[in-house]
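Just one protein chain is left out here, and the rest sit where they should.
For chain A:
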């Protein structure tokens, strides 16, 4: 009897255990957001997920920020067809751009580097506003952008993306993935794109966007062994990109080096090898060692009319990182060593600017987190560079949650870099401007290194209005240049002057952001940005040319409920740009002058995606649907070898509306 009761008891108990398990089975699946903002990270970092990347027309990293408030994307200019980005009103040379934490867009690749990473390779992008971490280097001034590529161990076996647009651009992405064993996996990514037809919508005799061909291949291997704590990545990459632009009538085989027709070719070949080894101590998950090494060779051969520009950069980068704790995980630290070697062969017409740069540095970064509402990261590094000298780089980030769903952040830091004045400003070769470097005593093209301090505060708050999620926030950042390699387009339309800053130069940026879920699955994202970027030029103090003082971004996204794997997704983006200071052109005859300021304008993009199943989806969209075009794209277009020619002043889209369609196919 007693035994029977016990048995009954056991059965009852096991039932209750079972029912508990059933309860646990109820899963709440949270929808992935396009842009994730953390309320617990110390730095002001937002993460763009692969979902957000699918919103834009395509195609490469430079084009993936169009729906992002932190980064301003300019339309692609006529000359290069690449979109330039700005953060806090400063161009990409002032950002640290890394790929899986290895500096990627720097030196020779500064102008076009972002367009050399296809969008379909990207897993996520982390954008940090302000000073940033000291771990990867001393160069970042206004922010850091880190791209994570798809990881071989959790990628799908096969992915295909095809794209075509009315501006005659075609893209094909084929991606293969294979698990070699339970610890090894490999991916092979092949990207090709081409623009095959000549477009001249504004009938000025010049192409609105360049003809181009690119082949880009990445083969990577990942090793992961959870028992031993060893992880590793090995990457091999080859890229070849060819662009041709200029007059429609230009024939590169006949007209190169002549004044028959104005034309330009930019040919780039790049090879990368990188390795990473990481070790996590098995009984101490908070302690690890990482060792990264990267070699790359970047060769650009180009001419812009009669201006010749060739640059080749061989780089080696090495970074040894040790992570651990002091007493407990409330006090963490990261320390290590960097080594960088850059060999440049650079030729501007007949001038040889070849040089070798190298630096060694040591860094230490301390992180305090009270596990509740406050954290700080205090970092510093010392570097010895053959041109920049011996110097210290301090950085500080703080975060405080004063109340629920609110976060206040503060950051401050110093950055120092050598400006690659020709590589960074090479669009100016497409003009009749005379290049003059007014200083001779510095170690970088005669100029001194650029040094700037950046300070920022930000606040974000999440709340509910009418029972829907809302978020509002603002931030203010200031960059103060102690020295700058000033690029002066304010003196004369026939000159570009480079000199060390005399006087003051600063960039203030203010951003207000408001996001709201209007109705279920319909999300609105808005941002207003104010920039005040002033530099003392020889002729006086001006706003930095081609920078709008006021900008507005609006983004609406709607998606239907997922039904048997089927779904519709709609996306609409509005970018409004206020008037911009234009380079000084009053030295030209009246017909070849620009006013002091450009008009304001808006660009609208929209896209519709139809998901047929987890395997197959199709998308169509339009860019610049309002068909806004810069009225006069090129000064002196009728006499491209005359004194007034300038194809570098692009403040608005040159090409009007553009429509595209594409498909994505994957095997899971």
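Just so it is clear, a contact is a pair of C-beta atoms (placed from the backbone, for glycine too) under 8 Å apart; a residue touches a chain by one contact, two chains touch by 3 or more; residues count from 1.
Definition applied: contacts and distances are computed from a predicted model.
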Protein that the absent chain corresponds to, by UniProt name, given "ABC transporter permease", "Copper chaperone CopZ", "Cytochrome c-type biogenesis protein CcmE" or "Nucleoside-binding protein": "Copper chaperone CopZ"
Residue of A:259, A:354 or A:371 in touch with the missing chain, whole complex considered: A:371
Candidates A:284, A:465 or A:667 - the one touching the absent chain: A:284
Given A:217, A:248, A:280 or A:325, the one touching the chain that is not displayed: A:325
Residues belonging to chain A that touch the chain removed from view: 24, 283-286, 325, 327-330, 370-372
